[in-house]
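To start, I am sharing the structure in question, which I have written as structure tokens.
After this line comes subunit A, so read on.
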Amino acid sequence: MLCVFLALIRRDMAVVLRNGQLSSTLSFFIMVVVFFPLAIDPASLDLAAISPAIIWIGLFLAAQLPLERLLHDDYQDGSLALWSLTRAPLEVIATAKYAVAWLTASLPMIFAALASGMLVYQWPMDAILNNMLTILVGSLLLTLISLLTRCLTLGSRGGKGLIYLMSMPLSLPTLIFGAASLRTHTPTDLNTSIDTETTTALILLSLLLLATLIPMLWASTLALRNAISHQ
Partner candidate 1 sequence: MWTNFVNCLNMDGYGIFIVPSWLSAFIILSVLFIHTQRQLTKLRRRMARDQ
Partner candidate 2 sequence: MKKKTTPLYTHRYAVRNLTCVRGDTTLFHDISFDSVGHTCLHITGSNGSGKSSLLKILAGLSSAHSGTLCWCDTQEAPCAHHVLYVGHELALNSALTPYDNIVFWAQARQCPSTPDVIRSALTAFDVAHLEAVPCALLSAGQKKRTSLAKLLIDEDAPLWLLDEPYANLDSQGQKTLQGIIENAQKKGAIIILARHENAPERALPCDQTVTL
């Protein structure tokens, strides 16, 4: 089972690298993050205050991209059906897809988000660990939602609008807790509530991940099984 899991991860990594998806997702995210300050007059606004919104919208939009090729291509050419005929149950295949999507798209984006936060939005340097954890947990959640919506729409004629329509409401709690747990300002005095607030939000975000990980993977597997049986 573990062998199949690792084989699938190796294969999908190879596919992603050959297709050049790694850089396309990353550059899409960077484009979103850099475009926002250009569209707003940076002098009139506190850019740091709106930076969580920009970062999370960028992460949300970019998290939808990798699984399109990873799942859709494999579904179309029958690979998913064949992979389901191995010793590994479909749950393992769904988990492997999830892992590859996160590794190839979200992991580089975490560093891009941190770098742009520091450079473009003047986040405080001491918040780097807190913000890294937040984006890590949040991107795990967003990829999970993307996995479910992609599995549900395999073989559909609904197009991209359907993907965003479905994942938007599902991502709302992640967006709220994620944005609340980013620290964008240095606290003015040490007893300020800003630290406790971000910590609470981070704990809630992590609880959300723990609570939804297994049900969402299970639902994705169910969707995958339906898709394969109706191919």
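In this text, a contact is a pair of C-beta atoms (placed from the backbone, for glycine too) under 8 Å apart; a residue touches a chain by one contact, two chains touch by 3 or more; residues count from 1.
The set was built so that all candidates are chains of the complex that A comes from, given by their letters.
For clarity, every value in this text was computed on a predicted model and none was experimentally measured.
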Options 1 or 2: the chain contacting subunit A in this complex: 2
Residues of subunit A touching candidate 2 in the complex: 3-4, 7-8, 10-11, 14-15, 18-19, 73-74, 76-79, 81-88, 228-231
